[in-house]
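A single protein chain has been omitted; all remaining protein chains appear in their positions.
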Amino acid sequence: MTIENPIFVTSDQIFVLLRHWALSFLPAAWQTIAGVLLSVAAIVCIFPALFALTTVFERKGLGRIQNRLGPNRVGPFGLLQPIADGIKSLTKEDIVPLSADAAVHFLAPVVLVVAVFMGFAVLPMGRNMALVDMDAGLLFYFAMGTSTELAVFMAGWSSRNKYSLLGAMRAVAQMISYEVVLLLSSVTVVMMAGSLSLTKIVEAQNHYSFGFPHWYIFTPWGCAGFVMYAIAATAETNRSPFDLPEGESELVAGYHTEYSGFKFALFFLGEYLAMFSISGLGTTLFLGGWSAPFLFLTWVPSWFWFFSKLMLSIFVFIWLRGTLPRLRQDQLMNFAWKFVLPMCLLNLFVAGIWRFLGDGWLRWMVCSAILIVAYAGMGWGEMRRGKIGPRSYRYAE
Amino acid sequence: MTPLASYLLVAALLFAIGLAGALTRRNAILVLIGIELMLNAANLNLIAFWRYGPHPELLTGMMFAIFSIAVAAAEAAVGLGLVIQIHRHAKTTDLDAMNRMKG
Amino acid sequence: MSFVFYMLAALSVTGALAAVLLKNTVHCALALTVAFAGLALLFLDLDAQFAGFAQILVYIGAVAILVVFAILLTKGSETPKDGVFSRTWLVGLVIAAGVFAVLGWAVIGSIRVLPQEKAVPTVTVLQIGNALVGRYVLPLEIVAVLLTAAMVGAVIVAMHEKEGEK
Partner (left out) sequence: MLGEGILKGLTETAKNFFGSYFSAERLTTVEYPEQRIAPFEATRVFPFLVYDAENRDGGGPEWEAGLRCVACQICEKECPPKCIYIEKSKDKKLDYLGKAQYYPARFDIDISVCMSCQICVEVCPFEAIKMDTKFELSTTDRFGGLLLDREQLAKSNEYYHQIHSAEATAVDAKLAIEKTKFDAKAKVAAATAIAKAAAVAGEGA
């Protein structure tokens, strides 16, 4: 089936066509604003729905990883669990501590969710399916991503609670540290694609040779960049093993200790939406966005590929959460500044070499060799000095 | 379309507010906040002049603003580091209380 | 489009006023963030997309966070008993008002020669990048050195002195 086939075009562009059809009922003057509102409404509906599904799949997946069954009571296979959870959190009493700063306490979850939602605006979720195709899309995404740090700080500070404040400070320190890694690992992609526009980045990867796609993850620098991006993304979304801001064994629940009911649900939503958007960005940057994994699969609609890659990344998040124990604060910081950041800078250098060596096997050899030698050498050094690596417990055994 | 003069007036107002904050507040951090506001007002001027200037394609004002943002970040980092060090030394950030040259 | 401008101007001026007037230092820092956001939106209103996003990234993402960190590290969030304004606040206010008067007079006075309207300039990020590593490469390098020096300096200034070294 070719790209020009009408059936393919209809299935691929179904959401775009639906939007056009809905807008055709409106007078021309209103169409621009109504179109934006419609797209925003779609994002605001789809991702929370995905969030609801993810919560139950996460709990089931974690259960299976620990040889348990997971939730299976509410509805068939426990699939209606999120509805029960939603009703519970919406009907719960909303408690604001007496000494809390009520206005800031209220604003924090709102700012968080709004900032996270803004990030979705530039993600291309399919062919012609980005809400705004901004020239500085990646910069916009990171600008919105940093705004969540402030929301986390507001939440922790306004609660007037030691645990909240400690959790917030940890979260902010961690997010700033890994933000650097996130940015620097994405810069390699920008160097190659030559654009900050996410649609252009996807188009730059949407080529095939021998039936295989030209995704950036299939290059030495892209693979290293993706691994570092994944590490930074996990830390950025405060997911296990980097979940010390809300480490329940030491900080009760971190910055959302004093939140209950609907506001807690908003925080929960914000956390998962951040996970979706950061996975979406990772997909766009390294995994070819909406492009199909093989040439013979290009007949499948582009949005299907985007969302499958997104869910695959979410699965990896859950898998990591089920496997790795939580880091200590000093290990976290050492890892970010003394290992991942130097590797990131080296990767930028390698990407430059890749660009200027031109086509051929030479650049594969040189770039892979530099990266592997650096990784092995630095890893060996860090492990020898005991900065990272297997933990030893002085009083155990 | 808004005329250039209104942007310049807003920038002047922000600059004056920042200056007033820097001159009247006791807390050293608040003084830094005032200075940040003044820098931002200057940035607004630069961007506005770039937008309405004769050669926007040369990007002079925009570049000036971008460099100014970078310099302001450095200034904030060093300034706040100094404030923290002063607090450690004098146990206060009140500028009125810091009136001795001997430590 | 003027309406958008007035809204944004009001937002940034309110934020700035709150930042210098509020009693609680953390509230001041949060109000400062509002002013920064208003300014970033003003940049976008001026079609300077790159500068606007850089403003959000640097000011809201880094400077504001730095300020709140400094406030918490200096226990500055408690309101002092003897007022938040300096003893010489009147002098400061007069100076600021004088500066505003001069600036405002200069702007109002030259309102005839200032351009009223201008076609929207199309500037892509690619152009900015080319300018940065072309015409403005020397300033870029100097800023890089400055940032490194500032980082090292800030770390050294804020670092705890070791007991033995005193």
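A, B and C label the chains in the order they appear, each numbered from 1.
Keep in mind that, in the parts below, a contact is a pair of C-beta atoms (placed from the backbone, for glycine too) under 8 Å apart; a residue touches a chain by one contact, two chains touch by 3 or more.
Quick caveat, the model's predicted, so the values are computed rather than measured.
Although one chain is omitted from the display, it touches the following shown chains in the full assembly: A.
Here one chain is not drawn; of A:R68, A:K88 or A:R385, the residue touching it is A:R68.
Mapped onto subunit A, contacts with the missing chain fall at residues 61, 64-69, 72, 319-320, 322-324, 375-376, 378-380, 382-383, 388-390.
Keep in mind that, in the parts below, only the chains that are shown with their structure count from here on.
The centroid of the Cα atoms in subunit B and the matching centroid in subunit C are 5 Å apart. Separating the centre of subunit A from that of subunit B, both taken as means of CA atoms, is a distance of 34 Å.
Computed from the mean C-alpha positions, the centre of subunit A lies at a distance of 29 Å from the centre of subunit C.
The part of subunit A that touches subunit C in the complex is made up of residues 104, 134-136, 139-140, 142-147, 149-150, 153-154, 157, 165, 169, 172, 176, 179, 194-197. Every residue of subunit C that touches subunit B in the complex is listed here, in rising order: 1-2, 5, 9, 12-13, 16-17, 19-20, 25, 28-29, 32, 35-36, 39, 42-43, 45-48, 50-51, 54-55, 58-59, 62-63, 66-67, 69-71, 73-76, 80, 83-89, 91-93, 95-97, 99-100, 103-104, 107-108, 111, 114-118, 121, 123, 127-128, 131-132, 136, 139, 143, 146-147, 149-151, 153-155, 157-158. By the touch criterion stated above, subunit C contacts subunit A in their complex at residues 26-27, 30, 33, 49-50, 53-54, 56-57, 60-62, 64-65, 68-69, 72, 77, 124-126.
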